[in-house]
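Not every chain of the complex is shown here; the ones you see sit where they belong.
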Amino acid sequence: MLHTVNKSPYEKNSVDTCLRMAKPGSDVLLIEDAVYAAIAGSKLEDEMRKAGAQLKLYALGPDLKTRGIAEDSLIDGIQVVGYDGFVELAAKNECVQSWL
Amino acid sequence: MKFGILVNEGPYQHQASDTAYQFVKAALDQGHEIVRVFFYHDGVNNGTRLTTPPQDDRNIVNRWSELAKEHELDMVVCVAAAQRRGIVDADEAKRHGKDADNIADGFRISGLGQLIEAGIKADRMMIFGD
Amino acid sequence: MANQTKKFLYINRRAPYGTVYALEGLETVLIGAAFEQDVSMAFMDDGVFQLKDHQDSGETGMKNFSPTYRALGDYEVTKLYVERESLEARGLRPEDLMALTYEDEDDDYKEKPSIHIVSSAELADILEIQDVIFNF
């Protein structure tokens, strides 16, 4: 299953709930304000690293750029994809769950 | 592959409509089919032709209308949500005694069954909201 | 299309009244019930507040749509999964929720509870087997 999340983890509980519900091995794509969860050096870094050990984490590149977040400032292991990669992730997985 | 798209927020206030648009464009570029774009909740506000955004900004409504024309997209605005929020076509205006309508090109007003049907027909249902 | 049956899950994560998602989500479920798919609902996070008993919206002037949940059984929407962890965190007990039931036509129309309290892990399993998930 592909899980997408679009909320800042500092503002809303969507990232938390997504990580609680996603089964090991799932794809998780951070889009819109959820890309803020990908920044290294934050208070969430440990939690995201732990999640990344069980899940495949992605962040949407256009949303990172729009917000001025450089790819080299991301937590290790988070892969950046474009809208084409978003479509490919959705096609590849049998079901998509959007945590809003 | 067949994608169904649900847009739950209006233009500008939330990024949902922007992301949905970019996703649909990318999916079409890859040769996928878009079964339907369904606008629900405040998403119905994407379907008004009365917007005039600043010239240095994107025109979200027109962009949907143009994409729909180019790719023969079926763009459906939920009738119940539209009635609550004041999105009407000529028929709805007549039915409810309104003196104007505001639906934009390429959008049509229909029931929630169209959303369920999209979920049944599509291989993947994508939700963009707040 | 007619013969194709999919598993539809409607996930409710928001409180009622503060936003319209709960009300308009419920309208979707009722319409969807006519399509004879395999329908479930999940209530987690603040979505568990939707099922709180004794809602009375008179003083805010909003529409009290909580009675509609009681109609779900008549629409054959009988699988309502409520996350235990979400309830407990919010100070709610199962008995604080509306007692939603349905008549089981395969079992002499016995009245049975529609609400099933499940753990996070069980809910994650339920998510995994769905074909279509809507979020409200």
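Each chain gets a letter, A, B and C, in the order it is written, and its residues are counted from 1.
We adopt the following convention: contacts are C-beta pairs under 8 Å (C-beta built on N, C-alpha and C of every residue); 3 or more make two chains touch, one makes a residue touch a chain.
No experiment lies behind these values; they were computed from the predicted model shown.
By label, the number of copies of each protein chain in the whole complex stored in this file is given as A x2, B x2, C x2.
Keep in mind that, in the parts below, only the chains that are shown with their structure count from here on.
One inter-chain figure worth recording: chain B and chain C are separated by 27 Å, centre to centre, where each centre is the mean of the chain's CA atoms. In terms of their C-alpha centroids, the spacing between chain A and chain B amounts to 26 Å.
Shown for chain C are the residues in touch with two or more other chains, namely 132-133, 135.
For chain A, residues that reach two or more other chains under the stated contact definition are 95-96, 98, 100. Within the complex formed with chain C, the residues of chain A that make contact are 1, 13, 17, 20-23, 94-100.
Residues of chain B that touch chain C in their complex: 6, 8, 40-41, 80-81, 111-113, 115-117, 119-122, 125, 127, 129.
Looking at the complex, you find that chain C touches chain A at residues 11, 13, 44-45, 120, 123-124, 127-128, 130-133, 135.
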